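Here the complex is missing a single protein chain, while all its other protein chains stay put.
This part shows chain A:
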Amino acid sequence: MDELLTAAPAEGTAGGARTEEAYRPAADALRTYRMVAALWIRSTMTYRASFALTLASSFCVTFFDFVVILLMFGQVRGLGGFSFAEVAFLYGTTGTAFGIADLTLGSLQRMGRRIRDGSLDVFLLRPAPLLAQVAADAFALRRLGRVLQGLMVLVWSLVLLRDEVAWSWGRALMVPWTVVCGAVIFMAVMVLGASALFWLQDAAEVTNSFTYGGNTLLQYPPTVFAQDLVKGVVFVVPLAFVNWLPALYVLGRPAPPGVPSWAAFASPLVALVCCGAAGLAWRAGVRSYRSTGS
């Protein structure tokens, strides 16, 4: 309260002290993100040919993942009791969700260096939310390749599944909803990982094992993994809510043993909780940022 009162700008000071606008963190963050990302897109677009090339290569590199699964199904008829179309569905949902998170927050991977060399200082001087600035910095549109590839596999799997699944409105709506919630969960994990860098300078590897590693894990049916691992992914690191649990519902399969069936609908809630935790960790991290001695 005291803060608000004393913070009123003094009249007639040097320059034109503006009336302070209402502080809207979310709107401010989006505006900042758009502004900075647009700048980077413009500067990469000056070399159109090289941009097209990197986009294509990003698309192809991701596609190799899927080729592995294709090859596997050349040898076996099913994977953990799942058909090819079902595995492709798992692949498509997590691939798209992860792709969206990677496209928007992939630059957070550069945080470790910024914290070590103190170049985060500069971002902290600007009147814009730090997370938005760092996430949009060096925005790379080529990461769109991953999203496109995931979407392609997802659409393909839906075409294959059109007769295999007893479609209802609920199941159909669950598909895009799963991708959205999954992307948000991945984003929250990325922010959590970036926050950890404020204390543990080498946390990047751990974060990557949860994001990139998690994405790879979720491409395969839960039935091929040990039950303890599946439980861990449900109850400890809630990555199962990205696609496994909602996908099992869509495919008309039972939830893994020990997991209640309503968990299939809990993804939004889990996403929300993860975001809350990520937000708190981020704030605490920024407060403990120590810059570097010069």
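Annotations
We take it that a contact is a pair of C-beta atoms (placed from the backbone, for glycine too) under 8 Å apart; a residue touches a chain by one contact, two chains touch by 3 or more; residues count from 1.
Going forward, contacts and distances are computed from a predicted model.
The unshown chain of the complex is recorded in UniProt as "ABC transporter ATP-binding protein", chosen from "ABC transporter ATP-binding protein", "Succinate dehydrogenase hydrophobic membrane anchor subunit", "Alpha-D-ribose 1-methylphosphonate 5-phosphate C-P lyase" or "Cytochrome-c oxidase". Of the listed residues A:Ser168, A:Gln227 or A:Ser291, the one in contact with the hidden chain in the full complex is A:Ser291. Annotation: of A:Ser50, A:Ser119 or A:Ser168, A:Ser119 touches the absent chain (contact as defined above). The chain not shown here touches chain A at positions 3, 5-10, 13-18, 20-21, 23, 28, 32, 35-36, 39, 43, 118-119, 121-122, 124-129, 287-291, 293-294.
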